[in-house]
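My questions all concern the structure below.
One protein chain omitted, others in place.
So that you can tell them apart, the chains are marked A, B, C, D and E in the order they are listed, and the count of residues begins at 1 in each.
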Amino acid sequence: MRVLVVNVNTSASMTATIARAARRNASAGTEIVALQPAFGAEGVDCAFESYLAAVGVIDRVVTYRERYDAVVLAGFGEHGRDGLQELIDAPVVEICEAAAHAAMMVGRTYSVVTTPRRSAAAVEDRLRLAGLDQRCASVRATDLGTAEIDRDPVLAMEAIIGEARLAVEEDHAEVICLGCAGMAGLEEAITESLGVPVIDGVGAAVRFVEALVGLNLRTSKVGAYAPPERKEIMGWPLSHHLQLGGPHR
Amino acid sequence: MRVLVVNVNTSASMTATIARAARRNASAGTEIVALQPAFGAEGVDCAFESYLAAVGVIDRVVTYRERYDAVVLAGFGEHGRDGLQELIDAPVVEICEAAAHAAMMVGRTYSVVTTPRRSAAAVEDRLRLAGLDQRCASVRATDLGTAEIDRDPVLAMEAIIGEARLAVEEDHAEVICLGCAGMAGLEEAITESLGVPVIDGVGAAVRFVEALVGLNLRTSKVGAYAPPERKEIMGWPLSHHLQLGGPHR
Amino acid sequence: MRVLVVNVNTSASMTATIARAARRNASAGTEIVALQPAFGAEGVDCAFESYLAAVGVIDRVVTYRERYDAVVLAGFGEHGRDGLQELIDAPVVEICEAAAHAAMMVGRTYSVVTTPRRSAAAVEDRLRLAGLDQRCASVRATDLGTAEIDRDPVLAMEAIIGEARLAVEEDHAEVICLGCAGMAGLEEAITESLGVPVIDGVGAAVRFVEALVGLNLRTSKVGAYAPPERKEIMGWPLSHHLQLGGPHR
Amino acid sequence: MRVLVVNVNTSASMTATIARAARRNASAGTEIVALQPAFGAEGVDCAFESYLAAVGVIDRVVTYRERYDAVVLAGFGEHGRDGLQELIDAPVVEICEAAAHAAMMVGRTYSVVTTPRRSAAAVEDRLRLAGLDQRCASVRATDLGTAEIDRDPVLAMEAIIGEARLAVEEDHAEVICLGCAGMAGLEEAITESLGVPVIDGVGAAVRFVEALVGLNLRTSKVGAYAPPERKEIMGWPLSHHLQLGGPHR
Amino acid sequence: MRVLVVNVNTSASMTATIARAARRNASAGTEIVALQPAFGAEGVDCAFESYLAAVGVIDRVVTYRERYDAVVLAGFGEHGRDGLQELIDAPVVEICEAAAHAAMMVGRTYSVVTTPRRSAAAVEDRLRLAGLDQRCASVRATDLGTAEIDRDPVLAMEAIIGEARLAVEEDHAEVICLGCAGMAGLEEAITESLGVPVIDGVGAAVRFVEALVGLNLRTSKVGAYAPPERKEIMGWPLSHHLQLGGPHR
Partner (left out) sequence: MRVLVVNVNTSASMTATIARAARRNASAGTEIVALQPAFGAEGVDCAFESYLAAVGVIDRVVTYRERYDAVVLAGFGEHGRDGLQELIDAPVVEICEAAAHAAMMVGRTYSVVTTPRRSAAAVEDRLRLAGLDQRCASVRATDLGTAEIDRDPVLAMEAIIGEARLAVEEDHAEVICLGCAGMAGLEEAITESLGVPVIDGVGAAVRFVEALVGLNLRTSKVGAYAPPERKEIMGWPLSHHLQLGGPHR
């Protein structure tokens, strides 16, 4: 089975991190192909960048010319899943929703811990729209900015563990979903420290698309995700029209 | 006061229709500037096209170089309002939400009537996310395709009035919000036929941004709509990098 | 345009304060007529007084003999809006709902700050019934009694700002709606101190009825707000039958 | 035990009917005192009349000078219960809520059947505010006007049974709450015809206040229903100031 | 009237305590028959034991050969009420639901205080399923284990009063429902200390089944609680097949 794992960010190093997480969690027979958009933010931090990333991810998948069986949308709570589901038949699973599904299978309640604060709004909206928010005890965010996290990853990890602890102790979360990719050792540290299952959305999403493919399930095409009418769309696909050496703002 | 009314579609004739609706409903001192994206679908019909439109609308507004006081996002239930709110301080009102706000002021319940069926999902999601769905009696859609509507506008109008009648008689809607722009005479026909207020989102949105500007209210910048960190974004703004004569799919 | 702004309290000085707030926020062409009930509490503080005020406001409006275009019900969260909507065709907007509508247009979440604690229940009920509570982060009240507020307005203002700060910092409110009329300078003080938009319901309601009148919208008469059957009602209108020099409790 | 059963209407014959229903359902040791307001509509049919009735009911109870143990507010879904709870310590139960409580004890879901259509909105709002709407399968109304019901009670009863049947068959209601007082034989006719428990709110409310008194429970005074500050209220109690032979509209 | 009060625990001393609470609160003409299952946990503390108790309670009631008029299921939030309702016609009221019903009649909001923490989840689920959770301000639990409570009942009572105080002061509960049976003097201590009504579910349930019997209401048999088809069930009733002197785990 061949699974596209599409980073929403244009950072190649983050794509590599996500690819490693995907491969570490995939079944033996699953081949992971990690992709990233041809344009957009290095690190998606807000709604504007998320819309741009949605278009970038869709562009990347529809211009991908090899065979694949399923897609993992690797942006925690980012936009675009439904748009991609319209355009392809293969299952598409987004990593925030995947983490919530897994969490609800192993606990009565779960919390999401993310950075920074403004990401919490995006995650809450994603869970609300997906109908997965009822067993969500809280979405907690450290108030660290990206710069601070880069400067001091140990401090960042402690801040995240601190929020996870509050989620367990004050919000009565039984499972923690990590809303920030790629901090080596973070899952183990939280489980050790708090004794709760910790879920990384990339791994969960990979296993769930494997399950869907194994069940021969494809995206329903009778309603919201039916293929759009074929039509000419000005400038689409964007990656074929962009001159990326051109003028920046 | 100067209000940007941004069509989500790239059809110039639809932009003109929306501009007329905006001007017909604006106060005496309000100047309407009608804009449209530089890329995207002529008529947005699905989630994929809506994400592309969100980016197109944001691109159009941030590259607009004149002064303005507020923005109306003229795509019924389309994406992008929050992204735009992050990037500018001036009030941004989306027309589906505007219609719902107005409807809740003049009736106990309201329904949205739209075409086609798949648009209903987008409208429902928009209202749910905006927290405006509780007094929504129903979102009803005719099952006409765009082609059928173009071929036979009289049939389309009858189908819409038929759904509005069902909304009033079966769902107990007291107000009808029109989720389809630009059918001349439609509002009058429904009000005459059913005796209920009918709301066109463009007009409502124009009046509401006038109200917000009059109250000196601007978008809150302490939470979800805070300005993103300044950073280089690959390919942005897209309209500066696109070679639109280039290769299409 | 002529707008009746009806105070729910029988205090003439409060009516004057409300009139000033209305005029400060109205458009150039809008004439504000400030009214108050002929009976009821000087300051409405509880549900009993609110029901009495509802009847007093309705009595005042239906015995008003001049022309008007819309009504603002100036009692934050008080009863009576739907009753008045049954009896007249012109738009009626209540100031708590108006504040919530405006808040949802400029922020993702809002809080209401009011005095005293028991008012919070009335506001919560009003928002729940109106279907406007989903984006409400909290309704917070200072625990000051009316007497304390009168005695020490500076203390009161500090207490309100303190609750607004908690709303922003702990409940993640992005907008503050003021549920207490007439503290000069309070809005500016909160905005300065917390950097969030602050909404006064009277101003918002005036601007929204202007918008509705501008859109030619009147209250829907097909459902809950249809005119009641004409019938004799014992003692109605109360103001015509009351001998107010008579025996008090 | 002495229970005040307060009709919201000023019709003496309806008060007598309600008194009979209360006495038929009361325990052996319970004395029923039936009261009605000194002013207001003969039959309350809309929100305006309901607010007036709320004030009338409160006026009647606070001017009642004998001892009593509890109050039943006999207006299906009408206003005023919380206002009365503020002013007295004895338990107050409203008949629509009482019916819902009883229904939830003997079935998984219930429907309310009422006349006319506009009453359904009031009932829905009452149940929503009381937090009793989740197991409510539907609020159904016949579309008969009061005049038609008076003219042809057999037709009315058939219409009500018809709606009850639809509630059971289409909405899967397991219990029917009657939202219209005083049709002799109606409960038996529905139970015979549909095989479901039928609940009359007056009887349920009488039994529930007996239960509360038996448990020594009184209305909580620490929050929303705390007694208001003592103050002079202009024109209150209204019944002491009204000259009811005076000018009517 | 004869009411079965069925303890979910197999502890005879707890059955006696529950019987006393029931008798203290019952009307003069009500005979209380206290029963307990023939198998299961001495004290039910978790979902597994609760399922076993549900079966034990049902077994006890269906093998009871005397006449009775109603059943009180005396396990705060435990399973089995709906199963019992299928098998008998007489009213069945569970004590957690009874407490919530009573609380909603005398206050705007209520909290449940229970021990230990894990019981809170069961109570929340019971209230959610029963549709009685909307006016629930909180379900609070002391973190004491059963052993600690046995060892030091004074400490336990203080811990419970402490949680009740937080419920009133922080969660704005107006009524406290006690989710732990049989601490003599606890209700009085809380009311004295906090000034709020305190509800013991056993008493409330007894009074409510009296009310239902008085109203001639029996469980609806048209839907979820219809009698199951008669069939042979292997091992049922369990109490007839169990050899309780046999091998234990």
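Criterion: a residue touches a chain if its C-beta (ideal position, glycine included) is under 8 Å from a C-beta of that chain, and two chains touch if they have at least 3 such contacts.
What you see is a predicted model, and the numbers here were worked out from it, not measured in a lab.
Across the entire complex, the residue among A:A16, A:V33, A:L87 or A:M104 in touch with the chain not shown is A:M104. Contact with the chain that does not appear here is found for just one residue of E:M1, E:V33 or E:A47, E:A47.
Mapped onto chain A, contacts with the missing chain fall at residues 25, 27, 82, 91, 93, 97, 101-102, 104-109, 130-135, 168, 172, 174-175, 194-197, 199, 203-204, 207-208, 210-212, 214-215, 217-225. Residues of chain E in contact with the chain left out of this view: 10, 38-42, 45-52, 54-55, 58, 79-80, 82-87, 117-118, 121-122, 125, 128-129, 145-146, 223-224, 226, 228-229, 231-238, 240-244, 246-249.
Just so it is clear, only the chains that are shown with their structure count from here on.
In whole angstrom, the spacing between the mean C-alpha positions of chain B and chain D is 44. In chain E, the residues that reach two or more other chains under the touch definition are 108.
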